[in-house]
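Missing here: one protein chain of the complex. Every other protein chain is in place.
Chain lettering (A and B) follows the sequence in which the chains are written, and residue indices restart at 1 in each chain.
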Amino acid sequence: MAVIRRRATALVGIAAASALVLSGCAASEEETSSAGGDSGSGSSEGLPAGCEAYEEYAGLSGTEVEIYTTIVSPEADLFNESFVEFEECTGIDIVWNGSQEFEAQLPVRVAGGTAPDLAVFPQPGLLNSMVQTGEMVPAPDKVESSVDENYTPDWKLYGTVDGEFYAAPLGANVKSFVWYSPKTFADNGWDIPTTWPELLELTETIATTSDVQPWCVGFGSGEATGWVGTDWMEDLMLRFQDGETYDAWVNHDIPFNDPAVAEVLAEAEKILKNPDYVGDVASIATTTFQDGGSGIVDGSCAMHRQASFIGGILAGDYGATIVTPEDTDVDGGITTFYFPGLSADNKPALGGGEFVGAFSDRPEVEAVQHYLTTAGWNNTKAALGTWFSPHLGLDTANVADPVNKVAVDILQNATLFRFDASDVMPAEVGAGSFWREMTAWVAEDKSNDAVLDAIEASWP
Amino acid sequence: MGRSGWEVIAPNLFIFVVGTLVFVGIIVLIFILAERTSVKTQEWLRYGVFLGPALLLLVIGLLYPAIRTLILSFMDKNSQNFIGLENYIWAFTTPEIQIVLRNTIIWVFAVPIVSTIIGLAIAYMTDRMRRAAVIKSLIFMPMAISFVGASIIWRFVYTFEPNENKPDIGLLSAVWKSFGATPPNWLLETPLNTFLLIAVMIWIQTGFAMVVLAAAMKNIPDEVVEAAMLDGASQWNRFLRVTVPMIRSSIVVVVTTILIATLKVFDIVRTMTGGNFQTSVIANEMYTQAFRQLNYGTGSALAIILFIAIIPIIWYNIRQLRLERTER
Partner (left out) sequence: MTATPEVKSTPKLGLSRGRRKVRDAFSSPVASAIAIVIAVVWTIPTFGLLVSSFRPQADINTTGWWTFFQDPNVTFENYYQVLFVGSTVTPPLSQYFFNSFAITIPAAIFPLTLATFAAYALAWFEFKGRDFIFFTIFALQVIPLQMALIPLLQLFARGLQIGDTTLIPDLGITGTYIPIWIAHTIFGLPLATFLLHNFLRQIPRELIEAARVDGAGWFMMFRRIVLPLSIPAIASFAIFQFLWVWNDLLVGLTFGGGEQSISPLTVRLAEMVGSRGGGWEVLTAGAFIAMIVPLLVFFFLQRYFVRGLLAGSVKG
């Protein structure tokens, strides 16, 4: 069909263009992406012409590496696009195997003796469990040194279990965002708040002076219902407490019902459990997180706290357009401001990311692991859109989406960066009681103390 | 990347065709050879051929896992240490799990009974009806839909819109409002929400009940029906006195099958409420424990509780079987 061909051509065009951009701007890097073109015509010895950048992966032609992940299409298609040149040059076939059932299937596959070569872990908590099975292999030296060189120590730490480094970072996301419509704000003359008190003040102003609902919130996410609530908690935890307290909380060095945590939940309560601000509180639990954001697109509510990725969903499913804060005349245009801290210069950031760990130490697996930590690949992938990574060699010029650009900036310059706590806590809490209790907190109007006590009691 | 189209299909087609033919071929060959043996040889050969393969597969594929599950249910989270009955004590003393047990009991009673009654009614009403095929097909349709499909379908029914100024997406709320009433937040109201989820399972299983029972009714000889008619029995009496007793064994089969399916179902709860708002059932909790929290001990204990739950049903079926044998 003509349409398909057009789409395919467009993708090739983007890939070629990005490759050109990269060879320009990443010239200082060792691995420079070469502009494709004659890479198909191979010579009989060594790598095909135009593949000089992949010299270090030579001699592995005809092998196959499986990457098992939660990332499915359409995002997966972009990953496959980004591997094309590597595959053509090295002859290593990267099989991207995405499944929404990853979390349940990976333990089954590992125990069943059919572990994948590489797994992309969305939570350090699961990585930890898999390391305990004894089936994982620590990251090879080459990968480790590449990570030392290209990522901040924090990011390396999330892929480290019991002092041994296993998994290199892949993609990242930043959660400390409030989404809003610049047009709605401009029409009503509201200003972007830069501190938490200002945010509360603005919320009150919106509630009393307009018929727009200040906040839209949705906790619903099928079996994972409640995670949006945990994100609120975590973001505020970083604002009201310092990094050490946050870490102590994550590692259970302080109890979950510690006064420091209670203080934070009480702050969250100011917004989330006030019907003047969020509408029917109980309905937060049944509103899906995708639907939750739709109110800022149609103008029925003013603000929505959610990670960077929600933009894609709102654009795809609810007809939103992602704009810059200056575009105040676009109907359905949405963008973000930074979820403010206690003061304007207190800028902590909450984020998340994925980590690539190996169940095999075959040379081609090592090659792929290493390739994924290179600036070349990270820039190629980012240029394909809707994605960024914590790689220090990532050039913001390659990040097309305006919100992701801001996110990369936050990631690289945050005064304090911490990983999503629920992803790091043990599964009983991080993927269990924390979600469940935050849901009960809104759905059943469970009291703050009861919520925190219940989570504390469930800590293994 | 890479291979596509014929290149992939060809070897797959080969395995598909050869695999099927080899299976059929072996069966045919066994029959050709076995029928040539003496009647005496067949006396023992019959066990090996007819019972052997099924038993072998079941022992490897289900009995062994069942025993393994039983053992794991006495072990801790990582299946390292023996901890006795602790997982079972957890299951029966944790308040949340008690709600789960209660919900499961409601499911187990409501789904088989309601599905079978509606299925039986439809089967009876369409038994002597022309163009019944259309009606039956419509009621059967949910059986053809995957759980993923079903969860989307019911999303369009149960979705609640908290903002009064926005139009409803959920059909139920819209119907409610058209009667002038204020709809509740359907999936949030306990215990209403459990019944709404049960409705989905009934919607799926009724087709099964109807198909099996309609087929059973077709086999009631016309003479029996005619005789009842000549006796002047009313429709209702004919149904209760003739139809139901004649197909009783089919009804038992249907109720049993649906009941077991109900005990095992977790997709509906999982996709619609995630087990929140006091709607979880054992199967869902088992899945959560074993495959989300990677606690094989508690997960296995819940699986064993499911297993124990069907013992009364087995007992009833044994009684039925014995009864029928003596009737012969």
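Annotations
The definition used in the following text is that a contact is a pair of C-beta atoms (placed from the backbone, for glycine too) under 8 Å apart; a residue touches a chain by one contact, two chains touch by 3 or more.
Nothing here was measured: the structure is a model prediction, and the numbers come from that model.
Among A:T114, A:Q132 or A:N251, only A:T114 touches the chain that is left out of the view. From the options B:N87, B:N103 or B:T126, the residue with contact to the chain not on display is B:T126. Only one of A:W196, A:F309 or A:F355 touches the chain withheld from this view, namely A:F309.
Within the entire complex, the positions of subunit B that touch the omitted partner chain are 1, 3-5, 8-9, 12-13, 15-16, 19-20, 23-24, 27, 31, 34-35, 37, 39, 42-43, 45-47, 49-51, 53-55, 57-58, 60-66, 68-69, 118, 121-122, 124-130, 132-149, 152-154, 156-157, 166-171, 174, 203, 206, 208, 211-212, 214-216, 218-222, 225-226, 229, 235, 246-247, 249-250, 253, 256-257, 260, 263-264, 283, 286-287, 290-291, 300, 303, 306-307, 309-311, 314, 317-318, 321, 324, 327-328. For subunit A, the residues touching the chain absent from view are 1, 3-4, 7-8, 11, 68, 70-77, 80-81, 95, 97-101, 105, 108-109, 111-114, 221-222, 288, 290-291, 294, 298, 309-310, 312-313, 316-319.
What we mean here is this: only the chains that are shown with their structure count from here on.
Separation between the centroids of subunit A and subunit B, computed from CA atoms only, is 39 Å. Per the touch definition, subunit A reaches subunit B in the complex via residues 80, 83-84, 87, 93-95, 103-104, 107-108, 129, 132, 213, 221-226, 279-280, 282-283, 285-287, 295, 298, 300, 427-428, 431-432, 436, 439-440, 443-444, 460.
Note for the complex: subunit B touches subunit A at residues 1-2, 77-78, 160, 162-163, 165-166, 185, 187-188, 270-277, 287-288, 291-295.
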